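Shown here: the complex without one of its protein chains, the others still in place.
Chains here go by letter, A and B, matching the order in which they are written, and residues are numbered from 1 within each.
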Amino acid sequence: MCLAIPAKVISIQGQEAEAEIGGISRKISLALTPEARVGDYVLLHTGYAISIVDQEEAQETLKMLEEIAELSGNEVR
Amino acid sequence: MSDRILLAHGSGGKLGHELVEKTFVRALSNPYLSKLDDSASFDLSGRLAFTTDSYVVDPIFFPGGDIGRLAICGTVNDLAMVGATPLYLSLSLIIEEGFLQEDLRRVVGSIKAAAEEAGVVIITGDTKVVHRGKADGIFINTAGLGIIPEGVDISGSNARPGDKVILSGSLGDHGIAVLSRREGLSFSTELKSDVAPLNKLVAEMLAACPRIHCLRDPTRGGLATTLNEIAQKSGVSIRLEEEKIPVREEVRAACEMLGLDPLYVANEGKAVVVVPTEEAEHVLEAMRQNPYGKQAMLIGEVREEHPGRVILKTRLGTSRIVDMLVGDPLPRIC
Partner (left out) sequence: MEFCGGHTVTILKHGIRQLLPASIEMLSGPGCPVCVTDNADLDKAIALAHIPGVILATFGDMLKVPGSRSSLQKSKAEGADVRMVYSSLDALQIARQNPGKKVIFLGIGFETTAPGIAASVLQAEQEGLRNYYVLSLHKLCPPVIRSLLDSGEVRLDGFILPGHVSAIIGSRAWEFLARDYGIPGVVSGFEPLDVLQCVDMLVSQVERGEAKVEIAYRRGVKPEGNLRAQELMYQVFEPCPARWRGIGEVPDSGLQLGEKFARFNAELVFAPDPGPAVEPKGCICGDILRGVKTPEDCRLFARVCTPENPVGPCMVSSEGSCAAYYLYGQDDE
């Protein structure tokens, strides 16, 4: 069961939040990540945020993925 | 009139007549319909095209359209896809007892607008009312008649190696608009269904290139299913380039959220065109002049080897097979 997608927390109401991905927003639960703040990116799985995305690591990974892509002559999605 | 549809409205009596006159004939007025004979009669000759479809979409009203618009466009497009000029439609409704009159008027309003846009006339119809619980609000069936101009020979079995494959616009808009309304996904920029009549677009394409080989609208089962059908019927393979296939960001995001693949999501206002390679540019140009073809893209080509297969070249440069839709596209969470 591995499908989890990164979403941005745009508002918080108690243990619930409104999260946004690519222009779509959905209500999610922060029960597993109560420390999440507005503006954080979380990994969303079956309606729950399971992890807060480490922004620094995400940026580094993105850079690295871009490098790999450049080497192979492709564009990163 | 009561504010809801009653069983009596479908029993052929006074209430039924009133409903037909006030709600249907008045809105869709034309000489055939106003006669209200048991059958509409008219003269028509040439190579005819005839099609029928039933519409059971849930929810009835969705962003960008409703079951009424869908019922007209779906049938008009089926005629357009064989190159026919759509002319006459029949309109048959099965309404659940208790359906709101106001909703019915809204649906009929959409039917009227869509028919006018497409330039077709609804010449005959029927209304039945069933007990509460026996229909999902409203079911609609339309059948359509059209004429195929001389020299036009469009069929799923006409694709030839070397042909180019063109898609008229972004994938998945309709399926996701409907599903999102059902699942309570809200969009910050509203994602609308693409439901639209494509007959004028097709007429313009044919004017630019009478030798179009295949035309299909990728409805249920999505682009993947449609292309597989063409590949199998024509005994060829189709090679697609993932990068070239237009998908709106919101549709992509919704598909990821719901565990769906845009290649399999329904479209109601898009066309897939297979044309001889030397005509591809002309057709693309003609398509892009029409509001429903603005985003037309060349997405692939037809090959001889591996007949019956659709092969996708991924963004990574690797390739994989795209099969037709198997069963229902069940959203996955895995």
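FYI, contacts are C-beta pairs under 8 Å (C-beta built on N, C-alpha and C of every residue); 3 or more make two chains touch, one makes a residue touch a chain.
Computed from a prediction, not measured in an experiment: that's the story for all the values here.
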{"item": "Touching the absent chain when the full complex is considered, from A:Ile10, A:Val38 or A:Ala58", "value": "A:Ala58"}
{"item": "Absent chain, residues of subunit B that touch it", "value": "183, 258-259, 306, 309, 311, 314-316, 318-321, 323, 326-327, 330-334"}
{"item": "Interface residues of subunit A (partner: the chain not displayed)", "value": "1-4, 29, 31-34, 43, 45-48, 50-51, 53-54, 57-58, 60-61, 64-65, 68-69, 76"}
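In the analysis below, only the chains that are shown with their structure count from here on.
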{"item": "Whole-Å gap between the CA centroids of subunit A and subunit B", "value": "35"}
{"item": "Complex contacts: residues of subunit A adjacent to subunit B", "value": "1-3, 5, 20-27, 44-46, 72-75, 77"}
{"item": "List of subunit B residues in touch with subunit A within their complex", "value": "180, 184-189, 191, 243, 249-250, 252-254, 256-257, 259, 315-317, 332-334"}
